[in-house]
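Inspection log for the structure reproduced underneath, given as structure tokens.
The complex appears here minus one protein chain, its other protein chains still in place.
Which chain is which? They are A, B and C, in the order written, and residues in each are numbered from 1.
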Amino acid sequence: MGNTFGKSFRIHTWGESHGGSVGVVIDGCPPQIPIDEAFIQAELDRRRPGQSKITTQRKEPDTATIVSGIWEGKTTGTPIAIYVFNTDARPNAYDEMKDKFRPSHADFTYFSKFGIRNHEGGGRSSARETIGRVAAGAIAKQVLAHYLDIEIRAYVSSIYDIDLKDAENIPFPTQDTVESNIVRCPDPAIAEQMIETIKKARSKGDSVGGRIVCRIRGLKPGLGEPVFDRFEADLAKAMLSIPATKGFEIGSGFEGSRMRGSAHNDTPVAEDGKVRTTTNRAGGVQGGITNGEEVVFRTAFKPTATILKPQETVTIAGESTELIGKGRHDPCVVPRAVVIVEAMAALVCLDHFMRDAGQNRLE
Amino acid sequence: MGNTFGKSFRIHTWGESHGGSVGVVIDGCPPQIPIDEAFIQAELDRRRPGQSKITTQRKEPDTATIVSGIWEGKTTGTPIAIYVFNTDARPNAYDEMKDKFRPSHADFTYFSKFGIRNHEGGGRSSARETIGRVAAGAIAKQVLAHYLDIEIRAYVSSIYDIDLKDAENIPFPTQDTVESNIVRCPDPAIAEQMIETIKKARSKGDSVGGRIVCRIRGLKPGLGEPVFDRFEADLAKAMLSIPATKGFEIGSGFEGSRMRGSAHNDTPVAEDGKVRTTTNRAGGVQGGITNGEEVVFRTAFKPTATILKPQETVTIAGESTELIGKGRHDPCVVPRAVVIVEAMAALVCLDHFMRDAGQNRLE
Amino acid sequence: MGNTFGKSFRIHTWGESHGGSVGVVIDGCPPQIPIDEAFIQAELDRRRPGQSKITTQRKEPDTATIVSGIWEGKTTGTPIAIYVFNTDARPNAYDEMKDKFRPSHADFTYFSKFGIRNHEGGGRSSARETIGRVAAGAIAKQVLAHYLDIEIRAYVSSIYDIDLKDAENIPFPTQDTVESNIVRCPDPAIAEQMIETIKKARSKGDSVGGRIVCRIRGLKPGLGEPVFDRFEADLAKAMLSIPATKGFEIGSGFEGSRMRGSAHNDTPVAEDGKVRTTTNRAGGVQGGITNGEEVVFRTAFKPTATILKPQETVTIAGESTELIGKGRHDPCVVPRAVVIVEAMAALVCLDHFMRDAGQNRLE
Partner (left out) sequence: MGNTFGKSFRIHTWGESHGGSVGVVIDGCPPQIPIDEAFIQAELDRRRPGQSKITTQRKEPDTATIVSGIWEGKTTGTPIAIYVFNTDARPNAYDEMKDKFRPSHADFTYFSKFGIRNHEGGGRSSARETIGRVAAGAIAKQVLAHYLDIEIRAYVSSIYDIDLKDAENIPFPTQDTVESNIVRCPDPAIAEQMIETIKKARSKGDSVGGRIVCRIRGLKPGLGEPVFDRFEADLAKAMLSIPATKGFEIGSGFEGSRMRGSAHNDTPVAEDGKVRTTTNRAGGVQGGITNGEEVVFRTAFKPTATILKPQETVTIAGESTELIGKGRHDPCVVPRAVVIVEAMAALVCLDHFMRDAGQNRLE
């Protein structure tokens, strides 16, 4: 029963890779917000595989249908249901998986937990599940934009061993800059190297991982619900709930653990009647609550588990066997994950914005 | 309203540094479990400051009182309430903080959120809040031990620039080994260097950060509630909810993002009728569900914000000022945080064990 | 954000009377349970208007489509999504409601809350919303039947001034008996009078209310989560969440308040190694927990608000006006509500069965 995210702005996703459809129900959306359905579709298109030569060639239009909660272009405050039909199901492609556990996939663990699994396309652990998140994130972004002058921008900072140096300190990039190349790295030269790295892995039937930086500006101070629902704790949960993620850090992150307090502390100063800090090692949060500075965090993605090489594994019966991935594979999901990172970040921002209002903005 | 952790095994903490007491209410505890109160006290003693020459000298016995939910030494299934009185409150020590925001503390953000704050000792963001977590964790550990042959072991892997190399691959240490030195690093030689590093920071009125590895063995496959309440997502949230944390990684973590799929995938093999993997880059979870391997994760802690050096800051009125920390300070919270990391990990394990039973162990 | 019911077996409904579809997402369903889709459809058919000459003539097949969570006829443990398309939308029929608040409908209150409302067919407060509940209830009934020898039977005990005397003490009726007449009263003679009463109201363009008794047998002792989530408290909430309900009572109910303790107390006796009670004024619960006796409760329904008579009301602009209901109307929803009462009761039973297992059936 872990398919709900959020407390005030709540989303419930459902659907498997090869069932009839995937989708999301959003509960608690503020009313009277104009919703641009084309924007939702555009976000789904950004997430979609088959967009470029470095992703899987699964061809699905991923057309979103909104069936409730929006009336004459505006949210009504009631649940918004969105679904996307699965049109590219190829059940036979997964026949081999019926009895074999794919290495580093969730086949074995779902089977251990439930004693049954839909072996077609990974079932619920398929990346298609994230469609609902992206659609909900596209709504959340529009609601946030209605109230705040906010920008949420994620981009690829590393692919395999290619790094965008000092990735979180470059000028805040526009979305156009990020979208200007297929790997979604705002530096064109580095992007080119990343693309080559992915192509090389692909040519070998292999895959590579990478990292994403996400930056949020325009959040006001005061969002976050300590002691457990700290803003960064909910961001960490959101990121680690994305398939293939292995790590999260905010502000100074792991490197911050190698500093002295005198070097790490951010100095508060008054600026135009606001309290700001001269540095931002905190990453925009102090004590679990936003301080008005840019929120900056990074997420690590492991390489895609599906590779087109023979791998040893075991059958359900516990016998050794070999498995060879066939057909399509996605040598690097990181560029597409940029859209999912942004969507989850938007959900956290809006949920905390609403939670804060419920306690602190009464009248 | 973010002071609750868990869904089936739920804890609610309350209390501030300088109010009458701090404590925790635990709801949903399985009944008939024998509880050793001395163990709870021992865990609180491990967490307590003033235990050694490298921590703050705050002297409080932190005596736990259990006032409900336990009857003749066993849990009754009803809420367990535990509290610890604050006996070392020194309200005057905080007079200066009344009007000044301490750098990199939560003073400004709590004030932004609520428009009011208890300036004595950090209020709710004080480390004393974690007493409730440790007490609840000590209950959770005993409940887990009743059902599973489980071990949860956290230890310090880095302090400032001193690292225990390959820290998660050393033989699973006993608790005695971890407790054999005041810095809680299982390697005595490295521990000595860490202690020197902390002493050096302290002699300068400065502080240092560090990292903690936590390993869990004995968990059965099947725990975790995708797609959002993945086992590692809840661990990430639990860790990032601990004061001063800036990062979390599981298994291969950030380094895993620099690998190829062919090198990263763990190979399944059958062993004594169980499915195991020959490597554990996954860190014990696949698709958000435990796979029966050791769960291994790391948490990063920034250096303590309180230092005994003059620092620039601003007043509530927005004027520049200087603040000098006085008296006691804790140059490194990481050794004590080992106990909090273990407590939070125990809460996640037990909560997921119960959630899984509620869906999958019906009869 | 109140569109979720349940804690362990959780349902989320969505959809409006005249949007594209209505539906439900079920999270936390136990896995490996065989699901008979024909039974779901049969339950929806029982709920459907237009079944008989005493209901509204809205003609919709209400065909359920399951799009995830069921694989080869069995639940997989992942979210089950079910939807039903709205095929009988007649948006123009509601033009008059665009600016007028219908008396005793939710038009004014939804508008007050959200500042916007879908005026077609009552939007979210339409009875069509209950389709999702009935579909989820049909799943819950099958899951319960897999584990317990349980029967949940609701029937009509009053329509307007026609009463089935001592309605909860008749022999436990079969479903066939209940379904043998269109008013769903197990006594054929009384049923005939009820039908006449409804027809009479209908002939005048008026409506009538009524009462439903629901009895559950086969629940084991121990279900319920005091102090707030008592079994009867969750039943009460479930019943009062059904449109048009105005009251709930369990066991001796309101009449029980007119008794002395010596007459009201149920006497425990040992029977075949079980503790039973000789009477059941408790209605199957003591202290918020089931005691193994039959759970018996009653729900009161007000008369349908829509009538085919001219009524005074006001416009959105606050001017007096008159409104005349046209076309179809449902003179009495109570017989159809029998199905919704059973569905909600099934949800409460299963949710508490699972919650109890999560705390008390660990191993």
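Note that contacts are C-beta pairs under 8 Å (C-beta built on N, C-alpha and C of every residue); 3 or more make two chains touch, one makes a residue touch a chain.
As the structure is a computational prediction, the values presented were derived from the model and not from experiment.
Participant: Of A:G2, A:G77, A:G123 or A:G137, which sits in contact with the chain we cannot see?
Facilitator: Missing-chain contact among the listed residues: A:G77.
Participant: Would you indicate which residue among C:P34, C:P188 or C:G287 is in contact with the undisplayed chain?
Facilitator: Candidates C:P34, C:P188 or C:G287; residue touching the omitted chain: C:G287.
Participant: Taking the entire complex into account, which one of C:D27, C:D62, C:D187 or C:E225 touches the absent chain?
Facilitator: In the full complex, the listed residue that touches the missing chain is C:E225.
Participant: Could you please point out the chain B residues that touch the chain left off the display?
Facilitator: Where chain B meets the chain not shown: residues 1-4, 8-10, 12-16, 19-23, 25, 27-28, 31-32, 65-69, 71, 74-81, 83, 110, 113-118, 123-124.
Participant: Going by the touch rule given at the top, which residues of chain C touch the chain that is not shown?
Facilitator: Residues in contact with the chain left out: 1-5, 13, 101, 103-106, 108-110, 112-115, 124-125, 129, 158, 160-161, 201, 206-211, 221-230, 232-241, 243, 246-254, 256-270, 273, 275, 277, 281-283, 285-292, 300-307, 309, 311-314, 318-320, 355-356, 359-360.
Participant: Against the chain that's been left off, what residues of chain A make contact? List them.
Facilitator: Listed in rising order, the touching residues are 8, 28-31, 77, 147, 353-355, 357-363.
To be clear about the criterion, only the chains that are shown with their structure count from here on.
Participant: Hopping along touching chains only, can you work out the least number of steps from chain A to chain C?
Facilitator: Minimum number of steps from chain A to chain C: 1.
Participant: Which chain is the middle one, judged by CA centres?
Facilitator: Ranked by how close its C-alpha centre lies to the overall one, first comes A.
Participant: Can you check how far apart chain A and chain C are, centre to centre, with Cα atoms defining each centre and the answer in Å?
Facilitator: 39
Participant: In whole angstrom, how far does the Cα centroid of chain A sit from the Cα centroid of chain B?
Facilitator: Between these chains, centre-to-centre, one finds 26 Å.
Participant: Using CA atom averages as chain centres, what separation in Å is found between chain B and chain C?
Facilitator: It comes to 46 Å between the two C-alpha centres.
Participant: Provide the list of chain A residues touching at least two other chains, using ranges where the numbers run on.
Facilitator: 1-4, 13, 110, 113-115, 124
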